[in-house]
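Okay, handing you the structure first.
For this depiction, one protein chain was excluded, whereas all remaining protein chains were kept in their positions.
Each chain gets a letter, A and B, in the order it is written, and its residues are counted from 1.
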Amino acid sequence: MSTAVARRTSLPGFGLTMGLTLTWLSVIILIPLAGLFLKTLELSPGQFWEILTSRRTLNALKISFGLSFAAACVNLVMGTIIVWALVRYRFPGRRLFDAIVDIPFALPTAVAGVALTQLFAQKGWLGAPLAELGIKVAFTPIGIFLAMVFIGIPFVVRTVQPVLIDLDPEIEEAAASLGANRWHTVFRVILPSLIPALLTGFALAFARAVGEYGSVIFIAGNLPNVSEIAPLLIVIRLSEFRYADATAIAVVMLLAAFVIIFAVNRLQRWAQTRIPAH
Amino acid sequence: MTIEVKNIVKKFGAFAALDNVDLKVGKGELLALLGPSGSGKTTLLRIIAGLDWPDAGEVRIDGEDALGHGASERHVGFVFQHYALFRHMTVFENVAFGLRVQPRAVRKDEATIRARVKELLDLVQLDWLANRYPSQLSGGQRQRIALARALAIEPRILLLDEPFGALDAKVRKELRQWLRSLHSEIHVTSIFVTHDQEEALEVANQVVVMDKGRIEQIGTPGDVYDNPATAFVHGFIGESIVLPVEVAGGSVRLGDRPLNIAADGAASGASKLFVRRHDMQIGPAGTGSLEGAVRHVRSFGPIQRAEVALSGGEGKMVIEIDAPRDRELQAGEIISLQPRRYRIFAAQD
């Protein structure tokens, strides 16, 4: 009897809810994702390699990863500036701008896509003055880059904001009392303690940009080898019924996403050991 | 109602939270489970309540096997350490909860439920708080509401987990007396868990001292204080002076100094001598087993507490003794000490 009761828990429903959770998870997430990986197994390593190294695929991956990296860098810098302004200063409309940061999260990507295109098109509000300066944004890689900056900004802001808010004011006072000027305090004391959060925000923004589809394709121009992102190439291959090609690109992108998840997890673990939870 | 616990074993990984625990609780008792944190007392309480399950053993409530039933079927009143009041319900609804969730067939009608809740709130003297929410109550009030809620289901037994742990010292004292008088009024078999020896000795009529998942001693408060069964109990309950001594053939030595006390059947070898602070007889130098220089004296109330550096023995040993005020001690004075009452236990490590 005693062994039979050993596993009981105080609250009811564990077996039932866990069973339903695993079933639902398998049906919606695990089986479909497993299908994706199984599909690539139908390809020989040679074929797989050939697809990935074809000029168009390679360029699409280069464009996606390269521009995402650049956009995440901009987000890192601008995100830090925005967080600093929102957390440390008071100015009219601060709360409104704080809320505005979430718009790229909340706005459906297709809406963001058409809006950014309209804004930066040759006759658009911002496109026209830029065209005067000889800068063409819409339907060029610059457009892709700007769309990625748009969707990435909340990641850095929302990751760093709580950490900056919780930063113990005493460390700044300690630095000042030890004779550090403001410049030293900010760059040697405050920013270093934000590093895990900054890197996490950077990684999240980067991952989102790599996978982004809706907000990018309208402004991208979608010229093969020039302004064609990897997710779009997947869609094109699918519409051509070249499932294998689509799958191969998808697997590479998925693996990249897993690497980023892993990196973010490590970053957060690192942050936890660095700054003990109070 | 009686409670019987037999050979309970509970492991968390490799750590044995309960190591073969046996316990019988008689009808109408108010029993304290006393021990340091990690001694297994809360785990034992939760197992009796049906909130945890043992890896082996038996729990019988009123002779009936309890492990076959979940907490909801055991009719056990449980008062949680942090009260676990339902924060979205008023005090009234909190107390009424147990009556409202009864199966339709046995559920009382609304008027009966209201009357019963009113009665319980009167019992804990908080009827004027019926429409407040838990967040609007003080700690002591929450504690009493939690108790009223547990009593609402007319529990066969009442279990309280560190009932005064989260309260400040003054409220704690008041509630102790209140709990004791409440118990003598309703007389339901009760167990409470505490790490505070004073609390256990003052409130309970039976005390179970636990350490490292084992029961060290079961007895009345007087018993466990005056006749500690083990070195742990002696050290844990009341303040003791502990001296490392050597027992050889019925005589006791501290270092090279023979002590003029009987070994009381203690086995030969390295041992520990336990003496209560107030059980040291003070005399002029040269009249007792131990001798030392008074280093520091503080007086408060009826006693004076002196720090005495013992001479003889290895290294410097400093002990604290309590002496009555009728013999004034002076710093620097050399005095002799003779244990009046003492216990000798084999040194364990």
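Simple rule for what comes next: contacts are C-beta pairs under 8 Å (C-beta built on N, C-alpha and C of every residue); 3 or more make two chains touch, one makes a residue touch a chain.
Note that in this section contacts and distances are computed from a predicted model.
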{"item": "Candidate names \"3-oxoacyl-ACP synthase\", \"Multisubunit sodium/proton antiporter MrpD subunit\", \"3-methyl-2-oxobutanoate dehydrogenase (2-methylpropanoyl-transferring)\" or \"Sulfate transport system permease protein CysW\"; UniProt protein name, chain not shown", "value": "\"Sulfate transport system permease protein CysW\""}
{"item": "Chain not shown: contacting residue from A:L86, A:A138 or A:L199", "value": "A:L86"}
{"item": "Residue of A:V163, A:L198 or A:A220 touching the missing chain in the full complex", "value": "A:V163"}
{"item": "For chain A, residues in touch with the removed chain", "value": "9-14, 17-18, 20-21, 24-25, 28-33, 35-36, 39, 78, 81-82, 84-91, 93, 97, 99-119, 124-126, 146, 149-150, 153-155, 158-159, 161-163, 165-166, 169, 172-173, 176, 182, 186, 196, 203-204, 207-208, 210-214, 218, 231-232, 234-235, 238, 241, 243, 246-247, 250, 253-254, 257-258, 260-261, 264-265, 268-269, 271-272, 275, 277-278"}
{"item": "Positions on chain B where the hidden chain makes contact", "value": "49-51, 70-78, 80, 82-88, 97-98, 101-102, 133-135, 142, 149-150, 152-153"}
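Basically, only the chains that are shown with their structure count from here on.
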{"item": "Chain centre separation (chain A, chain B; CA means) in Å", "value": "56"}
{"item": "Contact footprint of chain A on chain B as seen in their complex", "value": "46, 50-58, 67-68, 70-71"}
{"item": "Chain A - residues contacting chain B, complex", "value": "1-3, 5-10, 12"}
